[in-house]
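Removed: one protein chain of the complex. Kept in place: all other protein chains.
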Amino acid sequence: MGNIVSIVLTILGALSWGLLLGGISRTVTARIHGRMGPRVTQNFIDMWKLFKKTSSIHHGGMFWMAPMFRITGAICVLLMVPLVIGNSITYNMSFAGDIFLVIYIMFFGCLGMALGAGNSGHPYAVIAVSRGLAQMSSYELSFSIAVVAIAVGLKTFRIEGIVEAQQAGILSWNIFRFPFASAGALIAFLPMQMAYPFGIVLAPQEIPIGPPTEYSSRFLSFMFSGRALFGTAKLILFVSLLFGGASNWISLLVKTFLLYMYPVVVSSVFPRFRTEQSIRFLWFVPTSLALVDLIRVML
Amino acid sequence: MIDKTKKELEIRFPLLKLVREMHNYLHVEVEKASAMDAILMAKTSLGFKTLQLISSVDRMEENLFQMTWILENYNNETTLLISARYPRENCIVPSLSDIWPAASAFEREIFEMFGISFPGNPREGEDFLLEGWKDIPPMRRDFLTEEYSMKLYGERQPREHLDPRQYIGDMVGEWNTPMGQKRKEEK
Amino acid sequence: MYCNQRPEKPGVKKGMLEKINNMARANSLWVTAYGTGCGAIELRPLGTSRFDMERFGIAMRPTPRQADVLIISGYLATKTLKRVIRVYEQIQDPKYIIALGSCTINGGMYFDSYNTLNVLDKYLPVDVYVMGCMPRPEAVIDGFSLLMQKIKDGRAQGWKHYKENLDYYRENQKKIITDWDLPDYNW
Partner (left out) sequence: MVKALAIFLPLLGAFINAWLPGKSPKASRVVSYLMLTAGLIAVIMLSIQLGAWNLRDLSDSVILSTGVGSPPLSINLEITAGGTLAAIVMYAATIFSLHRFALTTPKSQPLILALLTASLGLLFATDIFNSFVFLEIGSIVTIGLTAACKCGSRWEAAIKAALVSGLVTILYLLAVAVLYRSTGMLTLAALGNVSGASAVIVAILLLTVIVTEIKAFPLTGWGLDFYQGTSSIVAGLYSATWSLAVLLWAAKVLPLLPIGNPIIYAWIGAAGLVFSQLAGLRASSSGRIMGYSTSAYASLLLVAAGTTTGAFYTQTVIVLMIFSSIAKFSLFMLGNPEKKDQWSGFGTLLFLVPILLLAGIPPLPIFWAKFAFLAHLASGFPVIFYAVLAGLLLEAVYLFRFWSARSEKTGEKSAKRPSAVAAVLLMLLASVWITRMSWGALDFSGSIIESAGLRNIFHGLFAIGTLLCLPGVFNRIGREKSYWFWLLISGAALTILPAAGNGLTFYLLWEISAFAAVIGVSKGTAASKGTFWYAVFASLSGYLLLGGILLSKGSFAMAGVPAVLITIAALVKMGQFGTHLWNVRTYPAAPGTLPAFLSGTSSKAAVLLLVAVAVNSSSASLPWGRVIAWIGALTALGGAILAALAPDYKKMLAHASVSQLGYILMGLGLASILGWTAAIYHTIHHLIFKMALFLGAAGVLYRTGTTEFNNLGGLVKKMPWTFAFTLISVISFASIPPLAGFGSKWLLYNGLIEQGWLPVLIVGMFASVVAFLYSFRLLHGVFLGQLSPKNAHAKEAPLPLLIPQALLAMAIMVLGFKPTILLNFLVPVLEKIGLSGLAPVIQGDMVLTTMGTWNAWMVGLMVMGLFGFAFVFYWISGHKPKYVGQLDIGFAGEMPPSADEVHYSNNFFRPYQRALSFLPKIHAQKIFSGVNKTFNMLGDGVRALFTGDGRTYLAHSLIFLLLLFVFLNGGM
């Protein structure tokens, strides 16, 4: 029972935190531009408005189900990662699988969204999906190399195990123990968060808003909440993998906040890559960084 | 340069009328029967290889359409305008679209705006700007545009206040400031 | 291929929840801009650091599906009206229209053109008029604040009016769009 309560609270908390972080990031971006920027609660207002729009359209079954896929995928990733180490009630479902499961279940939501975009029949949505999948297959390479290097180096695939191995002070964090793998993973984090210069999926200049082009009203609000949840889940995953996890709630919030600001700041000062430039960059730079640590681990 | 062009054209078309001449610009008017010959000659032997524009002017008083083809010779940067006059009723002008494919677009536009038809244009009659136009072509001078606008779109409401300052002064609070009041008083 | 069904008439909603909803709607206006003339130029500065519309929660969306507000800027020709109608009907309820500039509102200096609408209200329900030729960004923001106020008060009901009187609007639209090929309602 406690587990279920924890799961529900985790979902609600992650949703709020994700939306709040989104609002903060909009403000931060605006300040970098020299603007006032919206309220930090702007994303909540947008969500509410979208949720309360009185009409909406759909293009077919997959279009209808895609937000469900997206939310389910996001929550699955969220629940597979332990939140606060030592507090076993916040481990949620993480006993059910290891880091490989998390890597692969991350695709669940992406595939669902891609299918919804495909079913919308809008050519731009599909172009964005084709770009997104091509990019995803590229950054997953460096990310998985980094994960393998860390997991093999620590001799466990279990995320708890990986976090527990980092509890002996700040220098035992994986970002210091596996600096190259971490660098690779952190570069891969940028396209994961669709930050510039890798923001080729939601490129409003050429393919209006990408996969969710046809999504409106409540569907869109589900999509956004899925994105917020997924973003938070990825933050927690990265914090657990590289930054020693969180031993209490404060450190969880602080670490995820700081990690969230990294793509925001990078994103607001870079222009966008072309698709093939992005793919090639991700194939070579972060991958070769991560490979350094993998070779170190093998030797 | 332009002298040579003029000379050659005059030898070939004795009835040619000179409209205007500058150092790199020549406007001539030819008989409508020899207009195509003149254009072809300009292209093939005088080096005017580029068609810049086809234009039409409605000379309603003379019951004519004046067609003008503007040609350009980029080698010596000279422009040649060849005009010809066609009767206004059931006006038919030969198409140039098999010589310059770009002419097709100009001719479609002229057909739409003046109702001059260009037999030989492969895309003749396709919508160019207007969609579903049913009235007489709008650029003809016997087309009464204001009347048409009133009939179709209705009369717009006239402003109550014709003086903008007064008009805006009522609406915008700025005139209620001391500065505004001052200006009002000045008036 | 196209959904041909007519929309249902929206019901009336009142109460506390609706007030909160309206607050949210007013503070999160997503805009799709339809610019054919100079109005599009005046909208761009709104996003810059000088005017910064994002502080009001106004954001540009590149697709009508996700927008709340349609800004029609610049004169409307019969040809463009067709596209505007389609865009407007593809926006999900509740939706609002801001008419930007004199030409949009009443034809402006093109009042006697064969091609420009004189009275926009006959064809689409406008919630806020921003006049001027062209209105400056401050005026646009002023218009937005007026719209926000109207939404908060629950007075921005143009979309309801449109759906309830669809036949009236369609009749007017079909009168000037002679080659009407849109479906009964553009879902």
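In order of appearance the chains are A, B and C, and numbering begins at 1 in each one.
Going forward, contacts are C-beta pairs under 8 Å (C-beta built on N, C-alpha and C of every residue); 3 or more make two chains touch, one makes a residue touch a chain.
These numbers were taken from a predicted model, which means no experiment stands behind them.
Within the entire complex, contacts from the absent chain reach the displayed chains A, C. Interface note: of A:14, A:145 or A:289, the residue touching the hidden chain in the full complex is A:145.
Which of A:20, A:40 or A:111 touches the hidden chain is settled by the complete complex: it is A:111. Touching the missing chain, out of A:16, A:41, A:56 or A:88, is residue A:56.
Not every partner is drawn; the one left out touches chain C at residues 1-3, 5, 34, 63-65, 82-84, 86-87, 90, 181-182, 186-187. Although one chain is hidden here, its contacts on chain A can still be listed: residues 55-62, 64, 67-69, 71-72, 75-76, 79, 93, 95-101, 104-105, 107-108, 110-111, 114-115, 118-123, 126-127, 129-131, 133-134, 136-138, 140-141, 144-145, 148, 151-152, 155-158, 208, 213-214, 217-219, 274-276, 279-280, 283, 294, 297-298.
Note that only the chains that are shown with their structure count from here on.
If you average the Cα atoms of chain A and of chain C, the two centres end up 36 Å apart.
Mean C-alpha position of chain A lies 59 Å from that of chain B.
Residues 26, 30, 33-39, 42, 45-46, 48-49, 52-57, 204, 208-209, 212-217, 220 of chain A are the ones touching chain C in the complex.
By the touch criterion stated above, chain C contacts chain A in their complex at residues 7, 10, 20-21, 24-25, 27-28, 30, 48-49, 52, 54-57, 61-63, 65-66, 68, 92-94, 187.
Across the complex, chain B is touched by residues 78-79, 82, 106-107, 111-119, 122, 175-179 of chain C.
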